[in-house]
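Below: the structure, in structure tokens.
Every protein chain except one is present and positioned as in the full complex.
Here is chain A:
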Amino acid sequence: MTLNRLLLRAASVSKIGSRSAFTAAKPDHTNPNWLRVGLAFGTSAFLWGLLFKQHSTDVHEYKVRNGLE
């Protein structure tokens, strides 16, 4: 809660904040860009899958090289 409050205060101190370098329109936060949301979640899921796969490969490789399997 206090973290939220600190970050909100940071937002209110700077009146300008940031703006896009490519578009002049104000971003519309009431209609989310579902494609981007889907891509972001999809990439996260992909990365987690990749991580678990890499980890299991590493564990198997370790066991094989040290004669445990």
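Please note the rule applied: contacts are C-beta pairs under 8 Å (C-beta built on N, C-alpha and C of every residue); 3 or more make two chains touch, one makes a residue touch a chain; residues count from 1.
Keep in mind that, in the parts below, contacts and distances are computed from a predicted model.
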item	value
Per UniProt, the name of the complex member that is left out, chosen from "Coatomer subunit zeta", "Elongator acetyltransferase complex subunit 5", "Proteasome subunit beta" or "NADH dehydrogenase [ubiquinone] 1 subunit C2"	"NADH dehydrogenase [ubiquinone] 1 subunit C2"
Where the missing chain touches chain A, by residue	3-4, 7-8, 10-12, 14, 17-18, 27, 29, 36-37, 40-41, 43-44, 47-48, 50-52, 54-55, 58-59, 61-62, 65-66
